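Just one protein chain is left out here, and the rest sit where they should.
So that you can tell them apart, the chains are marked A and B in the order they are listed, and the count of residues begins at 1 in each.
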Amino acid sequence: MQFLKKRFPVLLAFVLGMVMFIRAFVPAKIAQRLYEGFVNWDLVILGFSAIFAILSLLHYHINKVRRKVPGYGYSVLTLVAFTQMLVLGVFMGTKLGTPAGWEYQWLFVPMQATMFATLAFFIASAAFRAFRARTWEALALLIAGLIVMIGRVPIGEWISPKLGLLSEWIMQNPNMAATRGVLLGVALAQIAISVRIIFGIERTYMGGGD
Amino acid sequence: MDKVEKPSFIERFLQLDRRIIYTLVILAVALPLLWPLGLPIKVSSEVQSIYDTIDNLPEGSNIMLAADFDPASQPELYPMLKAVMEHIIRKHHKMLIVVLWINGPNLVAQAISELQAEYPDWRSGEDFAFLGFQVGVTVVIMSLGNDISRTYPKDFYGNATAPMPIIKDFNQLKDAQYMVMLEAGNSGDYWIVYGTQMFGIPVGAGVTAVMAPQYYPYLQANQINGIIGGLRGAAEYEKLIGKPGKATSAMDSQSMVHALIFLAIVLANILALINVTQKRRQAREGK
Partner (left out) sequence: MTHMALILLQGTENLLPWQAKMHGFLTGSSMVTLGTWLAAGLTLFMFSFIYKDNPLFRFGEHLYLGVSAGYGASMYWFSYIKPKLIYPLVPVLDPHFGTPEGTLFDPWIIIPAILGAFILLRLIPGWGWLSRITFAFVIGGGTGIGLPLVVSNLFLPQFSATIQEIPWKYAPVPDASLGASMAAYGVPLLNSLILFFGALTVLVYFFFSVEHRGFIGGVSKVGIYFLMIAFGASFGYTIMARVSLLIGRIQFLMFDWVNLEIVQRFAAIFRGG
């Protein structure tokens, strides 16, 4: 049992990882079929992770209702909203012109859009009340931010075409340099972690449990 | 008993009630919508590049369009989607549309139905196919590289994809002459690594303003050939196709809010500096 719980997953990751890695360098039909087979099976497996996410959400809210924690009425609302949307969607479809589509258009879209739109207010308030250049590094951030913020909108170009050109230069040179450095770092980290996963050094992705 | 120091005018101003700031922001958005300023929009080279690529492709070219966004990014990417799709329709190219974000398909369906009302000869199955959503980002991209009709056996409207005329010449990602990806998250990175780079397909990226700075390294390395960044980029594309829409009408408001925040930051920092200088002088005089 210990072999199945602990050793077998690591061995499976190694074998599959090595096979898929070597397959990339083998110009044969079997290599292509292996790739297609894995991709098709992966499509099926990944769908279950979404089902898991939904079940976790329901589990959390049902527990809140069962234990009657303060504010559990909101959890009842969530569960009722979920159930009616699921039933309407599954039995009558989700496209526009169906009840679920109607709820998507007039409930879901406005609420999701507004949740992110409120951030504009907080950014404006924080910019005035908290954004202070107390160090040289913060000053560099501030100046770059101000130039890009005003240079990328029509009013900046109307004030001076040089603002637009300067903001474009910042985006295409120092910004790109730093972003490339970060991207290269991410790529190197991905390569390192991939090797660690294949050779069984990195096992945190398997999750805890017994 | 120690005298409690009253905060100075500058200190009180720097702690301005946030409700006043919120009101100023709302006014800065709403007033230009009523009284447009008509500020000119300059087209950037990054947006022009995508426009020129689509414009110069031979008629009937295959274009893959990935609309990976949801209602949270709708104000930025929906105008972009409509403008790019309309350009492709006018040039009589073939288009396959996929969505890798679960909450996106109905938005794309809405755009398609609005465009079909304007271009009734633009037919599903022949000129375009809206394939809809599929689970699993990287796996879907890899699967599109093998067989599109197997990845999407049915399109969004429930029609089988295999017999469609468009699929006959466009059943793998490598059959595309160009790709445009409209991205609200990281799926654009996956399209490049797992999709377009593998088959050498030129790709243009339409992204939210938050994501735009991260795509410049790809642009410089020629892994993408253009960036339509945020609402500004959408307005530029609307100008290029000669059809100002929601993005264009929003640019004056965008300008006003940016100007407001710019002035707020500059003013706050100048006042804070004056305050600190005054306090240091008072401390020296007090000694």
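Operating definition for what follows: contacts are C-beta pairs under 8 Å (C-beta built on N, C-alpha and C of every residue); 3 or more make two chains touch, one makes a residue touch a chain.
Keep in mind it's a predicted model, so treat the numbers as computed, not measured.
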| item | value |
| --- | --- |
| Given B:V135, B:I241 or B:A272, the one touching the chain that is not displayed | B:V135 |
| Touch residues of chain B, complete complex, unshown partner | 19, 22, 25-26, 29-30, 33-35, 72-76, 102-103, 105, 132-135, 138, 142, 153-154, 157-158, 160, 162-163, 189, 192-194, 197-198, 208-210, 212-213, 217, 220-223, 229-232, 246, 249-250, 253-254, 257-258, 261 |
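Just so it is clear, only the chains that are shown with their structure count from here on.
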| item | value |
| --- | --- |
| Interfacial residue positions of chain A with respect to chain B in the complex | 35-36, 39-40, 42-43, 46-47, 50, 94-96, 101, 104-105, 108-110, 112-113, 115-116, 120-121, 123-125, 127-129, 131-133, 142, 146, 149-150, 152-158, 161, 164, 168, 171-172, 175-176, 179-180, 183 |
| Complex contact set, residues of chain B against chain A | 14-16, 18, 21-22, 24-25, 39-42, 44, 70-72, 74-75, 102-103, 106-107, 109-110, 113, 134-136, 139-140, 142-143, 146-147, 150-151, 156, 213-214, 216-217, 220, 232, 251-252, 254-262, 264-269, 272 |
